[in-house]
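All protein chains but one are shown at their positions in the complex.
For chain A:
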Amino acid sequence: MKKKRIKPGRVLCYAFLTAMTIFSAFPLIYAFFGSFKSSVEFLNGGANILPAQWDFSSYAKAWKEANFARYTLNSLFISGMTVVLTLIVGSMASYVLARTSFRAKPAIIGLLGLVMFIPNVVLIFPIFKMCQSLNLMGNIWSIIITQTASGLPFLVILMQSYMVSISREIDEAAEMDGCSFFRLFYNIMLPLSKPILATVALFAFKNAWNSYLLPLALSLSKPEIRPLTVGVIALKDMGEGISAWNIMIAGSVLAVFPMVIVYLFMNRFFIEGITSGSVKG
């Protein structure tokens, strides 16, 4: 019988992967348990990750006094509406770009690629100014529309490359039967594109939920429309200093863990979405 030998290379490999896994999970674990420490215990610091005594007052405070109930609703609304808008606007555009050819098409696709080279911060002030002159400032829709527009180029390229790979035979048959261009899209293309639509929805939601710079600039004049990210960080900049730390850590957990939980259940979609997009695009 052959005896199984333990190779040193293999051990090293496991050790390295384990170390990276701990590194990746540590800040999240630290934040999660930290949010259940009492204010005093959290401020005292030390080397303990677990709370000495479980204390839920940080959440109660964040929810009631620091307006986090409002911010959570805002985050949900902004991300949800961004997904809806992205899917409607993006799927139609990708369909046209995947299935037809016209003179301006290469230019449009080229522009979508180039946009990724422009830093977001360059565009945000003119957008801010435009919202002011359109009286959209302080309106939560200004955040939603800007967020949609900033995510579209990448997501349209993702959807377009998926739709190109769908066989044209069904289209042609339907067209022979007199199906119009739009009906073809609505009744045939959309159902066939479900996997990529799910991925795009997930991406759009994630990006909107985690976005910071855009909602920060667009909610400057009206704190009531802030999403969670902006709300949590505002506490740091407001100069309340250490007295707000426990609210901030509870807020951070509220802002981060919904995405973490969604990801742990649906990590297939995230990972496959990234790989399919990158390899083709």
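Throughout what follows, a contact is a pair of C-beta atoms (placed from the backbone, for glycine too) under 8 Å apart; a residue touches a chain by one contact, two chains touch by 3 or more; residues count from 1.
To be clear about the criterion, contacts and distances are computed from a predicted model.
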One chain of this complex is not shown here; going by its UniProt record, which of these names is it: "Succinate dehydrogenase cytochrome b556 subunit", "Thiol reductant ABC exporter subunit CydC", "Spore cortex-lytic enzyme" or "Raffinose/stachyose/melibiose transport system permease protein"?
"Raffinose/stachyose/melibiose transport system permease protein"
Per the definition of touch given earlier, which of A:S57, A:N120 or A:S243 contacts the omitted chain?
A:N120
Among A:P8, A:G46 or A:P191, residue touching the chain not depicted
A:G46
For chain A, residues in touch with the removed chain
10, 13-14, 16-17, 20-21, 23-25, 27-28, 30-31, 34, 42-49, 88-90, 92-93, 95-97, 100, 102, 108, 111-112, 115-130, 145-146, 148-150, 152-153, 156, 180-182, 185, 206, 209-213, 217, 220, 228-229, 232-233, 236-237, 245, 248-249, 252, 255-256, 259-260, 262-264, 267, 270-271, 274-275, 278-279
